[in-house]
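Heads up, this is only part of the complex; the chains shown haven't been moved.
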Amino acid sequence: GCGNKADNANASSSDASAPASSSSNPASSAPVEISFYFTGSQNVKDMWDTLVPKFEEQNKDVKVKLVYIPSGTGAQPTYDRILAAKKAGKGSGDIDLYEDSLSTVTKGGKDDLWDKLSLDSIPNIGNINSKTMDNVSHLAVPYRASAVVLAYNSEKVTTPPSTLDELYEWIRNNPEKFAYNDPSTGGSGNSFVSTSIYKDLPQDAIYSTDPAIQKDWDSGFATLKDLGKYVYGKGIYPKKNQGTLDLLANGEVDMIPAWSDMVLEQTAKGQLPATTKMKQITPGFNGGPTYLMVPKLSEKKEAVYQFLGYVMSPEAQGIIVEKMHGFPGIELANMPQEIQDSFKGVSEGFRSFNIGDLDKEITKRWQSEVAAQ
Amino acid sequence: MSIQLSIRDLSKRYKTGEGVSGISLDVNKGELITLLGPSGCGKTTVLRSIGGFLEPDSGDILIEGRSVVKLPPEKRPTSMVFQGYNLWPHMTIFDNLAFGLKIRKMPKAEIRKAVEEVLNLVRLPGAEKKYPGQLSGGQQQRIAVARSLLLKPAVLLLDEPFSALDAKLRHEMREELREIQTETGLTMVFVTHDQEEALSLSDRIVVMNHGHIEQIAAPQDIYDAPETLYVAEFIGKMNFLKGGAQEDKLVMGRMEFPNAKRLSGEVVVAVRPEDIILEPGTRQEAGLPGTIKQMMILGHYAEVSVDLGDRGIIRAFQPRDKVKELHLGQSVNAAFTKVIAYSNN
Amino acid sequence: MSKTMKMGMLGLILVIPSFLLLFVIVVIPIALSFVESLRNDAGGFDLSRYQFLFTDKAMRSNILFTLKVTIVSCVIVLIVSYALAVYMRFSSGRLVELIRKTYMIPIFIPGVIATYGLINLLGNHGWLSRFLLLIGITLPRIIFDQKGIIIANLWFNIPFTAMLLSSALAGIPNSVLESAKDVGAGRLRVFFQIVFPLSYKTFLVAATFVFMGVIGSFTAPFLVGPNAPQMLGVSMEQVFGVFQEREQAAAIAFFTFLLCSVLGYFYIRSMVKEETARL
Amino acid sequence: MLWYFRAIGTRKIIEFLLLIVFIVFFVSPLLNLVVLAFSGKWTYPDLLPHQWSLQWWKFVLQEDEIAKSIGLSFLIAALVTALSIVLCIPAAYAFARIRFPLSKVFLFSFLLTHAFPKMGLYVSIAVLFYKLGLMNTLLGVVLVHMINVLMFMTWIPTAAFRNVHSAQEESARDVGASPFRVFRSITLPMALPGIIVASVFTFLNSLDEAQGTFLVGIPDYRTMPIVMYSIIADFPGSAGAVFSIILTAPTIILLLAAQRFVSADVMSSGFQLK
């Protein structure tokens, strides 16, 4: 996790951003085209659709082919493709840049799929919290982050809870007015579950991938199990992030954990009532950056680095923040002041977990213990 | 004889306007009466009204003096044999036959006995275990009749039960039905469009036309004295010729006949093929001259077509021996032994 | 002799292309997934994946839940479809005509869309509950419940089943029914002793296809079903996609296949019997 | 349940009510989507939206992705239909007309497509397709779509061919037509209703296929249902409703166009192989 605490004040490298010039090779031949595979919801696509033309304008020698893989159900086809291509000895399967979550970074680390990214090839990596880069063994860059927050209907809820315990109490006092989604189908529910499970565990347990920790989950699961009868529908966990947002929108529940960017966007578009407000509790819900990875066997790494350099520049990050209503991938301190200001209130308590495959175990155990109770 | 079935001014019109009306008919106990008429004349409509499968618009139907119009089919003391697809293919012959009896809660042993008896009656003993699909068409129809007989209906209704069978089988079935009727003394209403079938089977024939009754009479009377031109056309083979009526005489060429009906002007003269005598040559005094156009041997007799020129072609039945003297294209003289006349309108 | 050989060859040649396709996209994957399902954690081969199906509490309840939903759906679908088919067979009028013309449309409506419509209709704050609110009834929970899955199954399967059955009923001549009435059978007796036995084969066909369709379904149970227990289709997807246990998913798939095979056996047997009877 | 058996008076009423329930059951989910698609603001517990709007239509129609996906879906559906006609019709003819060894085994093997759970099948297929290099190819998508339709495409035409009486073929031979001409002029046209029904079914089925496409065709082959999935996942009700209508429209239009052919008898004969 990038561990972007709000008090990070690592502003030093902010002017080191040299987006276009860093490694451009003016071999004035035909531009190199790189294939960039990414997932996410519609707004992610919009964001890249804005960003890429700007980049191409500044870098005539590189073209970015955007390949959008819509979010939904199913396996991880792109990852499997890169893996299959490697096994078949067919390079990177024409995938030069790939965007996904932390678990894929970890998985690809094991399968030795990702290229190691260094400050030398991409100077703008310096804008990123170095601890975060170490966490992912420099195999990926976090280019944006979203936080999970409590979204609530301010007409019904005047004083929102500010800690997890207060939240539990609120849930118990307002039966069926809180909902979180099935953790296997969406990050916001997942975040609520893992935050609850790690509530009473030591601070850095959230960076541990040691399976031994599983036995310490018991009390967390006990709480979740107990909450079951107070949540929406006495134990209904909607599918997907949008599932709980729909419940909030039509007034069936008053409070949900949700991705800040989705709430912001949907409030702006009027899909959520204007009375919807957000609140981060402390310690914060498990949010998370989204990473960009370069397949080791890509043949166009130079061009990819060039693009990554641009993405990690404050200029690009500004666009990302604006489009995604999310957090920047680089340290907040490297961002313009107005952006820094806009994050007051939400960014506090933002944490990021890195528990690797344990996440799967959580969903599994949640499925059999909480859902199936 | 007591009246078993009485139909009183029955009317039934479908939405299309077709149907029957003004049907009145009394059937005596033990009588076999036939409804005869061309396709679409309403025979089935009458029969289904009796059976309860159609609700008449008006009129009454009495069986043994009791009105049954308000009863559903399963409550009526009638039983029906349909043209085809009569048996239930998923049941054995025994179950087919026993079905109605079981509904009547007859004890098992009795059912077995009754089924055995009726199978003997229709000459299919031992067929109990077979399925309908394993029987020939004729056998199936016999079982269908047997099934109805078992229920000892007050009136047995048969809707062209043999028309799906081939000629030989049809003949056999007729005889058998006749025998069964003699043995059981059942009252039957039989529907057919085959006049030969009607003639051979019936005590009386009801000739229908376009939803009404044309004539009710015994087969011989219908054959000998068809009341209307329509009946004459429909029953038996008949030749029609133009003729003239003069007071008490009917005149056709050189032939004269008595004018029993006192017709006048142009008339239609009907002659049965068997009432025509053909003589070689044209010298005869009476009779019409013609030439032989076609000859067909139909078993023990022959059908000879004679071209009478302006008067058209007539068909005559001749004994087989006689035909040996005739040949195609030969000039002959056709004399009529008996004619019936109808007014020409 | 050589001619029959030639014809036989021709027959094979005509069938081979489509069978080959079937072989590649269905038979091989089934075989692969069977092999996969035998692979244990250690990479060896045994039945541990199948054992898990019956030893794991959640999995066991998934299986029971699936069977329950499937059987309940099948029973309701068959009853309602039968009623509908009987109705269409024996009634007349404008309404029936309309139904006859349109009842097949749902067969062709994309599953996602119908499910989506059902969610919006039957949800807690859905359209139906708004209507019921007017007359003071609160809608019981349908979406996120097995009721939702069953209702969706009804929506998807009734038209198809009714279609099969109505063509079977059309094949029963009126005189067969009338002669039964004629010998004194009441309405129920006519149905149970004549109509049903005569359409029984189609009934079996319908039951087979409803069963197969429901037991492996994914879209509807995923979108409207409860979080737990899950239908096997959903569970399979979760095990494969989220837990990433390909072998276990294969075992679930194969187990479902075995359940379907039971009905498939009866179906094929009855069809083959009919074929031989026909020849 | 046996409406028609009831006594006249109450029978009519019960019959009518049941029919209404029945119709409502099938129509209302779709109707609900229509209302939803045109709604602006519609909060609980209002029966109808208090504000109508075309906002989501504009939104959905502006996405050029949608037009693209519709085009792609139709292309794929057409390919699937064409390919399955080419592959399955000869087989259907063979099943109906020619005696050859193992014909029953071949015939019933098509049932496998329905007996094995789709989800499991897709997963195995993905594994296979990676090996064969069919992932994210048009051919791969087309093949996956064919899983659903192989059985229909074989069985329904088989029944249709069987319904062509052999005397009708023989009399054509008799008047001098060669076997091929007989097939072209007599057998095929007479079996056409069955083939059309199967083709319509195939076409629509391919238009609707989502799971398999998702696994095999992503990222390049984003068909209508895939877009539908992501819209359901990421957008609120109204957008999904709009898209549902757009997605259903071709189905209804095609059905109406082929209405003459789509009869219960033709379709169900395919499952009974009499």
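So that you can tell them apart, the chains are marked A, B, C and D in the order they are listed, and the count of residues begins at 1 in each.
Here is the rule we use: contacts are C-beta pairs under 8 Å (C-beta built on N, C-alpha and C of every residue); 3 or more make two chains touch, one makes a residue touch a chain.
Given the structure is predicted, the values throughout are model-derived calculations rather than measurements.
This structure file defines a complex whose chain copy numbers, by label, are A x1, B x2, C x1, D x1.
What we mean here is this: only the chains that are shown with their structure count from here on.
The chains that touch both chain A and chain D are C. In terms of the distance between Cα centroids, chain B is separated most widely from A. One inter-chain figure worth recording: chain B and chain D are separated by 54 Å, centre to centre, where each centre is the mean of the chain's CA atoms. Averaging Cα coordinates per chain places chain A and chain B 91 Å apart.
Counting partners per residue, chain D has 44, 123, 211, 229, 232, 237 as the residues that reach two or more other chains.
Contact with two or more other chains is made by residues 125, 237, 240 of chain C. Pairwise, the chains that touch each other are A-C, A-D, B-C, C-D.
Touching chain C in their complex are the following residues of chain D: 1-5, 15-16, 19, 22-23, 25-26, 28-30, 32-33, 35-36, 44-47, 87-88, 90-91, 93-95, 98-101, 103-104, 106, 108-121, 123-125, 127-128, 143-144, 146-147, 150, 154, 201, 204, 207-208, 210-211, 225, 228-229, 232, 237, 240-241, 244, 247-248, 251-252, 255, 259, 262, 264-265, 267-269, 271-274.
On chain C, the positions that touch chain D within their shared complex are 4, 7-12, 14-15, 17-19, 21-22, 24-30, 32-33, 36, 79-80, 82-84, 86-87, 90-91, 95, 99, 101, 103-106, 108-114, 116-118, 120-121, 125-131, 133-134, 154-155, 159, 163-164, 166-168, 170, 187-188, 191, 201-202, 205, 209, 212-213, 215-216, 218-219, 232-233, 236-237, 240, 246, 249-250, 252-254, 256-257, 260-261, 264, 267-268, 271-272, 274-275, 278. Against chain D, the residues of chain A that register as touching in their complex are 37, 41-42, 67-75, 77-78, 80-81, 84, 88, 240, 242, 245-246, 249-252, 266, 271.
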